[in-house]
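One structure coming up, written as structure tokens, with questions to follow.
The other protein chains are all here in position, but one chain of the complex has been omitted.
Which chain is which? They are A, B and C, in the order written, and residues in each are numbered from 1.
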Amino acid sequence: MIPINNFLVLSSILFSLGIYGVLARRNAVLILMSVELMLQAVSINFIAFAVYLSPQAFTGLIFAVFVITIAAAEVGLALAIILRLYRNKSTANVDEADMMKW
Amino acid sequence: MVIETRPPHESDLETIDINVNVGPQHPATHGVFRMVLTVDGELVVDLDPVIGYMHRGNEKLPENCDYRQVIGYHDRTDYLAQFNTEHCYVEAVEKLAGIKPPERAEYIRVILAEINRIASHLMFFGAFGTDIGLFGTSFMYAFRDRETIQDLFEEVTGERMMYNYFRPGGVAWDLPDNFRQRCMQVLDSVERGVEQLDGLMMENEVVLARCRGLSPVTPEDAINWGLSGPMLRATGLAHDIRRAEPYSIYDRFQFDIPTGKRGDVYDKLVVRLEEMHQSARIVRQALETMPEGPIMAEGLKRVLRVPAGEVYMRVESPRGEYGVYLVSQGSDKPWRHKVRGASFSNLSALRAMAVGNFVSDVIIILGSIDIVLCEVDR
Amino acid sequence: MTYEEVIFYVIAVPTVVGAIGVVTARNVVHSALFLILSLLSVAGIFILLSAEFLAIVQVLIYGGAVTILVLFAMMLTRVRDLPAALDGPQRPFAALAAGAFMAVSIFSMVSTDWPGETDKINVISIEQIGNDLFTTWAVPFEVASLVLMVALLGAIVLARGEEGE
Partner (left out) sequence: MSLVLISHNPWLESLARLAIIALLVPVTVIILTWVERKVIGRLQMRLGPMRVGPYGTLQGVADTIKLLTKEDVRPQTADRWVFELAPFVIVVPVFMAVVAIPFTADLFIKNLTLGLFYFVAVSGLSIVGFVMAGWGSDNKYALLGGVRAAAQLISYEIPLVMAILAVAMLSQSLNLAVIVGAQEDTPNIAYQSLAFIIFAIAGLAELYRQPFDIPVAESEVVGGPFVEYSGIRWSMFQLGEFVNLVLISILGSLIFLGGWQWPWSVFDASVPVAAQVAMMAVKTGTFIFFFMWMRASLPRLRIDQMMSFCWQLLLPFAFLQIIINGLVLVYDWPNEILIPLSGAAAAGAVYLTYRAARATGVRYQPGYQTVGSVL
């Protein structure tokens, strides 16, 4: 039997890698990919808790469904924003998108 | 329903236009034509035609040849309409030398040239079907009939491609005995095949959707670009050298000049299809009235010396106006020998017709010009 | 180690390798391809958790979405971009932050005694999920679909640009 900790550790590794990506990367598309990784980690956690801890309520599974839905919406919207950024600044580099910084 | 696209704006997405080399080794360029497309996604924003990969000196070499040797070069200039090009050259020489070919030879030339026009248009339909993505079906349909025509030509000339049959002053030898019957037979089967091709191509919904309204050409543009042949007639101008400036014995036959309305790719197909029927009509009339008699003008010398002078002779080849310009200085060789290739002039309009269309449309616009690369590069 | 655990590691290794690839690859397209590896392995993890439905959804949604990501990556970056441009100067701090988070979270997860923890995976059938989704969670479900639609409309409006621009 697989202990629940295996899944939890895997998910925290994924989440940390996602954090690293979001912080270290400068390209907006890459940041988006890192956010996807973090969402995956969250999904794993939700499902693991649902099947191990509360088999009667299994709210985690439902939540994972919503996470995937929101992730799809997020990818579409974020890509549109990146496209917009690219049109205005001709770059996908978030460090250069600083027009609201002053 | 129409999807609007608009001219690119400064604030638009700055995608990088990429250059795509189509040809000289490409399935859709009908030989070794090369075009450098600048594409923005799928849209062609610029087109740079590159020709010359097939240049063999087909205009210069004949200047070192005897007048009768030149005929073979004309076979090779437009290798799909050999009789039409030979016809042009021998008429030019006859005009310059003042030779009057016998009646029967004129009939033989007209019959063979018109059947050759059918064969050439069949080849066009085959290749066009492949360009538009028909996976060879139109090719097989067209080639079935083209084969029967080539069999007929082989019986007459002993060759399947480089006929070398017309001569200044007549034709090389007489037709085989049962030619009239064989020819009728071939015409019947070919016209049946053309009907099938009509059904396969012209009423096909995808062909309609692709070709109708694609890259229309106005008559003014067509004249300015120097288009000729079906390309010109598709725009609505009924200009046919057989009618406008009758050569040989074309003034004796009844035939119509098919024209299009909008000058788009579909009209070009329609014009070519109808021209095949008209050619068959001319051949039938000629077969009816073909006289017996000699096939070579009397009193020609072994070495043909043409008096000094110049001549420009043009004929209606399947691709348009095929012209030969000859300057003679009285020797047995042409001093200057220049060819006006219809494909070359038609091809020069490619950029104007193609820019602003999709990549796949540019391919079929190129296909609709019906180029023969040997005639373009010469 | 039971053979289920072996399968877990067989799937977990590509997940982590893919994730590392995503955040370290020198090429945006490679990054996106690594993301596919990672996401598909996560689908495998879902199957191990006996959530087949979610695994299939994962493959279906991300199979398409990631392809679009790859396409965008191709469009928005010059093919031979300078590698340095992909990472910022804050890399060491990012590594530090991520490492710290990982240490804390792993430590807390391992040390916590989860209440109600069972030893085996409870299989939840798709009928149960469907019933629950459309009864207990009907309102969030509708809201989620509304969010999805609004987001897609917004994406279209954003990507198209203003009229006459």
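In this section, a residue touches a chain if its C-beta (ideal position, glycine included) is under 8 Å from a C-beta of that chain, and two chains touch if they have at least 3 such contacts.
A quick note: this is a predicted structure, and the numbers were derived from the prediction, not measured.
Asks: Which chains here would be touched by the one that got left out?
Replies: Within the full complex, the chain not displayed touches B, C.
Asks: Touching the hidden chain in the complete assembly: which of B:A209, B:A244 or B:A308 does that?
Replies: The missing chain is touched by B:A209.
Asks: Which listed residue (C:V10, C:A100 or C:I126) would be found touching the missing chain in the intact complex?
Replies: Selected residue, touching the omitted chain: C:I126.
Asks: Using the touch definition from the top, which of B:M140, B:M184 or B:A308 touches the missing chain?
Replies: Answering carefully, the residue with contact to the hidden chain is B:M140.
Asks: For chain C, which residues touch the unseen chain?
Replies: Interface residues of chain C facing the absent chain: 27, 29-30, 33, 36, 40, 52-53, 56-57, 59-60, 63-64, 66-68, 70-71, 74, 126.
Asks: Which parts of chain B are in contact with the chain that was left out?
Replies: These residues of chain B touch the chain that is not shown: 1-8, 18-21, 26-28, 39, 42-43, 129-137, 139-141, 144, 200, 204-210, 212-216, 262, 264, 352-361, 363.
Criterion: only the chains that are shown with their structure count from here on.
Asks: As a quick test, compute the distance in whole Å between the mean CA positions of chain A and chain B.
Replies: Roughly 63 Å separates the two chain centres.
Asks: For chain B and chain C, let me know how many angstrom lie between their CA-based centres, rounded off.
Replies: Computed value for the inter-centroid distance: 61 Å.
Asks: What positions in chain A touch 2 or more of the other chains?
Replies: Correct list: 83, 86-87.
Asks: Which positions in chain B are in touch with at least two other chains?
Replies: Those would be 11-12.
Asks: Which of the residues in chain A end up touching chain C in this complex?
Replies: Touching chain C: residues 1-10, 12-27, 29-30, 32-34, 36-37, 40, 43-44, 47-48, 50-55, 58, 61-62, 64-66, 68-77, 79-84, 86-87, 92-93, 95 of chain A.
Asks: Which bits of chain C are touching chain A when the two form their complex?
Replies: Residue list for chain C touching chain A: 2, 4-5, 8, 12, 15-16, 19-20, 22-23, 28, 31-32, 35, 38-39, 42, 45-46, 48-51, 54, 57-58, 61, 65, 68-69, 72-73, 76-77, 85-88, 90-91, 93-95, 97-99, 101-102, 105-106, 109-110, 114-124, 128-129, 132-133, 137, 140, 144-145, 147-148, 151-152, 154-156, 158-159, 161.
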